[in-house]
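For this depiction, one protein chain was excluded, whereas all remaining protein chains were kept in their positions.
Chain IDs A, B and C follow the sequence of writing; residue 1 opens each chain.
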Amino acid sequence: MKTLIAVIGDSAPSAETAALAEEVGRLLAREGAVLVCGGLGGVMEAAARGAKSAGGLTIGILPGYDPASANPHIDLPVCTGMGHARNAVIAATAGALIALEGSYGTLSEIALGLKLGRRVVGLGRRESPPGVLPARNPEEAVRRALHG
Amino acid sequence: MKTLIAVIGDSAPSAETAALAEEVGRLLAREGAVLVCGGLGGVMEAAARGAKSAGGLTIGILPGYDPASANPHIDLPVCTGMGHARNAVIAATAGALIALEGSYGTLSEIALGLKLGRRVVGLGRRESPPGVLPARNPEEAVRRALHG
Amino acid sequence: MKTLIAVIGDSAPSAETAALAEEVGRLLAREGAVLVCGGLGGVMEAAARGAKSAGGLTIGILPGYDPASANPHIDLPVCTGMGHARNAVIAATAGALIALEGSYGTLSEIALGLKLGRRVVGLGRRESPPGVLPARNPEEAVRRALHG
Partner (left out) sequence: MKTLIAVIGDSAPSAETAALAEEVGRLLAREGAVLVCGGLGGVMEAAARGAKSAGGLTIGILPGYDPASANPHIDLPVCTGMGHARNAVIAATAGALIALEGSYGTLSEIALGLKLGRRVVGLGRRESPPGVLPARNPEEAVRRALHG
């Protein structure tokens, strides 16, 4: 069974946040982890692009029914049709989550991940709920996601 | 169509938080609102008890399949069988949410409620995500939930 | 705790099927049962209209996030935002289901109801999966839904 790590964050991120996401995706793929994300744009797309650039595998857990709604770097679109409730599937599917800057959707995924006992690592976030493990750079984020 | 207001918070609350929840439930019922909650114990049960004490109607949106898992003050158990993804159903069903002290489950409901554009009022919380409307007492919480 | 009975069937039914649904809704309300349905049109609306005409209470378990998508006879719109996965919530919430003529959505609800051990009564259906209890008229359907 493969190691599945989610990268979560804003669908309309700053350039800096997108660059962090892409680097995290790249490093996860180098470590042999499978990238899990929400399958759409912004952080989800940047992380998937990074993972593919390093030969990784990507899963996009989509809110709708159309696999074509996935960004072009998603290998495996999982169509939930469940709207925002798909955030719970992302949190549950991931062995650990790496959270970048994001808004309420990201916060819901962090909270659900922590509720489920998943490790949640924060990278480049101004503030996070208690229980989120801080990381100073993509390398540390990936290391903490994989090894605590 | 009736006005549905959710009360969310800890399943093992302090006595003070439980008392606030019960008073909120009572006031909601007096205003003719239907109480929505997660159907289990703690804040969910206290709010439902309060609503019933004032002749209100209560809906419990349960994580499992067994209506008997609902607390004794639930009139209408909605069995989702969806585990924590039911938090999204609570957030979506409520026209507004009143959030008491809680943990990660509560935080996920707040985040999903805000994501969906539902009004979220915080009562007796040490801190809340931006976007949560503060209330100083149950009366204010109910007023803001119903009227902004 | 109230008795919740679902009425399921086509969203574009024949006049005959709609009339059966309305009569079932009326009889359920007379028995004091709460009507559960998918909240939209066709059989869902006819059953809810019948229930309201007899002073009953109606719950609509909606696929989307907008309570205004419910038909005008729904008292309590439960917004799942989960698309067709909401069929599982209808099946699980109902103590028993009365199935009229319908298509694939109805069939999925029948199958999920039977999987969950809910009693499923068929009324006016050409054919049904094994396990569905036949009823010859609305009175019998309601009696079997409530009492087996």
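Just so we're on the same page, a residue touches a chain if its C-beta (ideal position, glycine included) is under 8 Å from a C-beta of that chain, and two chains touch if they have at least 3 such contacts.
Quick caveat, the model's predicted, so the values are computed rather than measured.
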Option from B:V7, B:L27, B:V43 or B:A85 whose C-beta touches the chain left out: B:A85
Per the touch definition above, residue among A:G81, A:G102 or A:P138 touching the missing chain: A:G81
Given C:A6, C:V89, C:L123 or C:A145, the one touching the chain that is not displayed: C:V89
Omitted-chain contact residue, chosen from A:I5, A:A21, A:A46 or A:I59: A:I59
Where the missing chain touches subunit C, by residue: 82-85, 87-89, 91-92, 103-105, 107-108, 111-112, 114-116, 129, 131
Contact footprint on subunit A, counting only the chain that is left out: 1-2, 4, 34, 59, 61, 65, 67, 70, 74-82, 88-89, 92-93, 95, 116
Interface with the unshown chain - residue positions in subunit B: 65, 80-85
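Everything that follows uses one rule, which is that only the chains that are shown with their structure count from here on.
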Subunit A and subunit C: spacing of chain centres that average the CA atoms, whole Å: 39
Geometric centre distance via CA averages, subunit B-subunit A, whole Å: 29
Set of subunit B residues in contact with two or more other chains: 82, 88-89, 92, 116
